[in-house]
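For reference, the structure I am asking about is given below.
Note that one protein chain of the assembly has been removed; the remaining protein chains are unaltered in position.
On to chain A.
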């Protein structure tokens, strides 16, 4: 008994953790469960199970178009953010650059600025320079938001890179560009992969920026939002479940790749 009581804080910590886990998972589980319900409204008990909602979603032209649109924006964002992020990380890690910490702080600012502020300022900006709302504007703002994550991940990896690696490549006959391609990039690969997956996921997930900057074509979150406005139905649950499963799979795969290339 004594050991039991002396372990009380530990037990309490463990119990509260599991409570939190339930709180995290329960809504997701409910959402997934409802997507299999053979009825038009969301409520317990489920009664009859069906896969019809999934069939409906997969044949829903709007859903497919919105998904493709979101993925397209995410890919464009990822490419831009990775190029800019790697470039800034290299700049900041270089030994003697004037205003190094200012560059770093500026690049990371969008990570802490609220999405709403970012969206409004971007909206004002594109009006001022006469860029129409729509795809390009969305990619612009998603990129600004994604860059800090690439910078931080790449910079962390760069700092763990032995300085001699690039020297060794140069010594063996590589000019600076070849050394970068053949040594620095492969070394950064785990961080690049992680950063890129992160870019894709934040871009697909984003609602606020897209809402302020989007045109007539809806991205996936906007489509789901519009549908929710029209009333909840298990079809929305099915859509959300598909998004959840796909993003989780991508995230886990990225984690696996990162771990493998590190070991």
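Just so it is clear, a residue touches a chain if its C-beta (ideal position, glycine included) is under 8 Å from a C-beta of that chain, and two chains touch if they have at least 3 such contacts; residues count from 1.
The definition used in the following text is that contacts and distances are computed from a predicted model.
Visitor: What does the UniProt entry say the missing chain is called, choosing from "Spermidine/putrescine import ATP-binding protein PotA", "Acetyl-CoA carboxylase biotin carboxyl carrier protein subunit", "Multicomponent Na+:H+ antiporter subunit D" or "Heme exporter protein D"?
Guide: "Spermidine/putrescine import ATP-binding protein PotA"
Visitor: Which one, A:189, A:243 or A:257, makes contact with the chain that was left out?
Guide: Answering carefully, the residue with contact to the hidden chain is A:189.
Visitor: Consider the whole complex, including the chain that is not shown, and state which of A:174, A:232 or A:257 touches that chain.
Guide: A:174
Visitor: Can you say which of A:9, A:47, A:162 or A:230 touches the chain missing from this structure?
Guide: With A:9, A:47, A:162 or A:230 as choices, the missing chain is touched by A:162.
Visitor: Touching the hidden chain in the full complex, which residues of chain A are there? Just list them.
Guide: Interface residues of chain A facing the absent chain: 162, 164-165, 167-175, 178, 182-183, 186-187, 189.
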